[in-house]
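Complex shown without one protein chain; remaining protein chains in place.
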Amino acid sequence: MSDQVQEKTHAHPSVRIYLSIAAILTAVTVVEVGIFYIPAIRGTAFLAPILLLLSAGKFALVVMFYMHLKPDSKLFTALFTAPLLLAAAVILALMTLLGAWVL
Amino acid sequence: MGTTAHHTSEARTGLWSWITTTDHKRIGILYGVTAFAFLLIGGLEALLIRWQLMRPENDFIGAEAYNELFTMHGTTMVFLAMMPLSAAFFNFIIPLQIGARDVAFPRLNAFSYWVFLLGGLFLNASFLVGAAPDGGWFGYANLTSRQYSPGMNIDFWAMGLQILGVASLAAAFNFIATIINMRAPGMKLMRMPVFTWMSFVTQIIIVTAFPVITVALVFLMFDRMFGTQFYNPAAGGDLLLWQHLFWLFGHPEVYILILPTMGMVSEILPTFSRKPLFGYAVVVYSGMLIGTIGWGVWSHHMFATGMGPAADSYFGAATMLIAIPTGVKIFNWMATMWGGRIRFATPMLFSIAFIMLFTIGGISGVMHASPPTDLQQTDTYFVVAHFHYVLFGGGFMGIFAAIYYWWPKVFGRLLDERLGKLHFWLAFIGLNLTFFPMHFIGLLGMPRRVYTYPAELGLGSMNLVATVGAMVLGFSTLILVFNVWYSSRKGEKADKNPWGAATLEWAVSSPPPVYNFSVLPEVSSRLPLWTVGGMNDIPDEPPEPVHVPGGSYWPAVTALGLVLFFTGALVQSLWFAVASAVLLAVSAFKWAFEPFEM
Partner (left out) sequence: MSTAAATVHYTSTGQDTRKIAFWTFIGSECLLFGSLIATYLSYEGKSVVGPTPEEILNIPLTSVSTFVLLMSSLAMVLALAAVSTGQTRYTRVWLATTAGLGAVFLGFQVWEFTSFVHEGLKISTNLFGSTFYVLTGCHGLHVAVGVIWLSTLLILSFRGKLGPEKAMNVEIAGLYWHFVDVVWIVIFTVVYLIQRGPAA
């Protein structure tokens, strides 16, 4: 079955793209850990949103390029994104219902 | 391994052929037989419960046995009877309905069945050691903690559900892949029969809801075995965490139970009304909407815990919203019958009863969508009446309809119509006698899950009626058993399409050949058998050899390894658990590397 599919497989990203993604991931991780140690941010309400955004960016890069969701069929994006959003909703709902917001 | 259609002499009979089978049709039969046996066990548990409640202050069984019986009744009916009965039809019917030779992963399919069977036996083995689960099918924390339930009862329950979850998840991945990718040419999504559609939605709910109960059960087992603090208020834990996780799974589970039967009656009503389903697309979209909204209403099971006005309002409103797509379906079914040439065969009678009884259950359900009303009804027999109208009046009546409808396709003979009608009327009368009085019993103040009640409550006679009804209901099921025995020798032989139905499974012989379709079907209509040129001709003999994957015993061995692993955890024997894990791993590798062509 696989060989039949191989021929219609969309070109996966090249090695150069893979390396650039890895560089970005490393850089963002360094920034994240750096932010953690900056007292001016650490004690404020900005820490969580900034870190969550950076983390979401890394997540998206890996999923889109390393897991090929960007070039692949939209079917796979749907199979992944719907449960992912559901999981995010469950996290927010449970935190709300169990009184976990202490901002 | 493998065989071609022209020489299927490779063992198709005998015990070994059933253990190694990877044929979706045979696995479907295995699911059906096993689940029906568990249905009888769960039914027997219900009869014992009703016998105890027959009169006030009865001493037929004590409080402890009663707790075990209602826990095992609920758990058995949900996980060992209704879900696998639906799975029997998923297995047998879906590949035929979409024009496929088998499911996407035949061995994974066999694995699901064996895990289900062994998981069911694991759960029921608790009776043999005198430690049946006794914490309710909802197992509220912290009644389930080691402190309040020191025996193995809860361990059996939590691990049994964990095992059954593996079976459901494996089957769900399989059927989602099958339905997405194994449809015959021309079988577009919006040409799929409604049963396949509703099953598809059901599988999606399973893959999203079961991981949540898995996590909840892991917490529970870790609390009991390793002293974690998840459900320990003294350590700051929140007992409502269990309830939220349980109902996050538990409410979607209700739709896992009911959506397949909605699909079943959506096949049967058009066939016996000689009319296409009214508003096919709307029925499909309603099913998706039910599946989606059904994910956001779980806390309506928890109004009595005092979640506050904001949460109460949201969950109340969302619950009421679900009544809309559900009501849409009910009207579509009625409109399907409207003006049709209705033939009141047994499947049709059960389907019509399904609509009526499900509507009653739906209406009482909307009542306790309102938090203030719910506070009066919660934990009373009113709720018991409600969900039995939905799950027996709806679910099981739909499954009985499907049994009579697809029986000739599966076994090549029709079930006897006279016995079928007798079964129907006794079941219909019995279930209304059993469950209708419970509305009043509940509103007059009788709580659920309590093994007896005082005579001063004045509910003795209504409880007696309910008990008599339950006996009638139990007897009616025996008529089905007799019908199966009787029809297996005297039943009328079925041709390809005994009911004159429209969908693809009726285009092949009854029972279907091992390869299902001698040539790849091509459909150009949603109702291929009701449309001129709706599909290509399927010859009775394959024009060229068809490859059919051969059997494998590794799925069964892998399933055994899994269940033995949990048994080791149950008896807290490290070496046993490790040895079983090794068996599990080795057989999984054997499975992965054995030659098995699709």
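Brief remarks follow.
For reference, chains read A and B in written order, and residue numbers begin at 1 within each chain.
Here, contacts are C-beta pairs under 8 Å (C-beta built on N, C-alpha and C of every residue); 3 or more make two chains touch, one makes a residue touch a chain.
From a predicted model like this one, the values you see are computed outputs, not experimental measurements.
Touching the missing chain, out of B:I19, B:L47 or B:V218, is residue B:V218. Hidden from this view is one chain, which touches chain B at 2, 4, 101, 104-105, 169, 172-174, 176-177, 180-185, 187, 207-212, 214-216, 218-219, 222, 226-230, 234-238, 241, 245, 248, 519-520, 544-547, 589, 597-598.
One chain of the complex is left out; on chain A, the residues touching it are 1-6, 8, 12, 15, 18-19, 21-22, 25-26, 29, 32-33, 35-36, 47-48, 51-52, 54-55, 58-59, 62-63, 65-67, 73, 75-76, 79-80, 82-84, 86-88, 90-91, 94-95, 98-100, 102.
Everything that follows uses one rule, which is that only the chains that are shown with their structure count from here on.
For this pair, chain A with chain B, the centres built from the Cα atoms lie 36 Å apart.
For chain A in complex with chain B, the touching residues are 1, 75, 83, 86, 89-90, 94, 96-98.
For chain B in complex with chain A, the residues that touch the partner chain are 180, 207-208, 212, 238, 240-241, 244, 248, 295-296, 299, 307, 311, 598.
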